[in-house]
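Left out: one protein chain. Kept in place: all the others.
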Amino acid sequence: MAIEVRVQREPFDPAALLPAGDGAAGAAVLFAGQVRADDGLSEMEIEHWPGVTEERLRLFAAEAAERFGLLRACIVHRHGPLRPGETIMAVACTAPHRRAAFDGAAFLMDWLKSRAPFWKKERGPWGERWVEAAPEDEDALGRW
Amino acid sequence: MAIEVRVQREPFDPAALLPAGDGAAGAAVLFAGQVRADDGLSEMEIEHWPGVTEERLRLFAAEAAERFGLLRACIVHRHGPLRPGETIMAVACTAPHRRAAFDGAAFLMDWLKSRAPFWKKERGPWGERWVEAAPEDEDALGRW
Amino acid sequence: MRILYFAWLRERIGISSEEVETAAPTPAALVEELRAREPRYAAAFADTKAVRVAVDQEMRGWDADLAGAREVAFFPPMTGG
Partner (left out) sequence: MRILYFAWLRERIGISSEEVETAAPTPAALVEELRAREPRYAAAFADTKAVRVAVDQEMRGWDADLAGAREVAFFPPMTGG
């Protein structure tokens, strides 16, 4: 079982997180989150808690691997300024079968959304504003 | 709303199905199914129903796009002989938010598993055998 | 009427499609006719619980109406993905 976590300022190619088939993983699920240009958004800025973020993400990935029997769990998350269309973060999970790979990736996304120390600020024609936590993101944790 | 379906003998790179961020899609989910080397499997051969397969996949993709509000749904499925580790098929969905992208991809996988005219034969030390439909794949349709 | 066979049905019968003259009113009746023709058909259709039917490319039951149908396909449950 392999776990890989990266928190970085630099852009990255989410497709590169998909592993080559190894004969054990029958299923790979890759999630990529991208900056939407809602309401004329021109820039998003992501703040995080260096050190603690990585530790949390590793914990979530280990929990997901254990719970769903993942063969591999990988999380890459950017911080700093991002433009519309840019990839903010990506999660990749492999498992013998599809349900585990889907559940692993969805579980990681739900935890990452509300329990990893990231904060987003948006800039646009309206000035700048901090993104507020969505109640449905908190609710999403309830299903795990 | 864009739909793309390909059924082909040639290998393909699933990562290429991930679209570039366009400012509308906040979430992209890519599923890739790969040949497992279970029980010393040496080759898998996929038979399909030319013409009808493509039509069914387009119907499923249109249904998923409508139901979950997908911006794009893409399915590529190979036929012919495949080796362990090779990518059999991939599904990619984009949506404004993550839940729709996850649900779209999982929905397409569940329908594709039991309602698209594909049949798999496995070869290995035991000779060759046709893969039987799994009851849990049929059950999986119940949740949609 | 055109008949198609897929997967192990195709293998057991030895062909992937054929044209037959038939007045069978249902897929069940059509299979009875085929079974009576040759042992390989009888062997292929020994257990019809493991066989699915499509009439003019739509999934149908064993007692579907074949009046006007141009094509009937027989195959095991699908296993894609």
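Per-chain residue numbering starts at 1, and chain names A, B and C are given in the order in which the chains are listed.
FYI, a residue touches a chain if its C-beta (ideal position, glycine included) is under 8 Å from a C-beta of that chain, and two chains touch if they have at least 3 such contacts.
Here the structure is a predicted model, which is why all the values come from computation and not from measurement.
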| item | value |
| --- | --- |
| Touching partners, among the displayed chains, of the absent chain | A |
| Footprint left on subunit A by the chain that the document does not show | 33, 46-49, 52, 55, 77, 88-89, 109, 112-121, 130-134, 137-138 |
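By definition in this document, only the chains that are shown with their structure count from here on.
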| item | value |
| --- | --- |
| Inter-centroid spacing, subunit C versus subunit A (mean Cα positions, whole Å) | 49 |
| Centre-to-centre distance between subunit C and subunit B (centres being mean Cα positions), rounded to whole Å | 27 |
| Where subunit A touches two or more other chains at once, by residue number | 98 |
| Of all residues in subunit C, the ones touching two or more other chains | 81 |
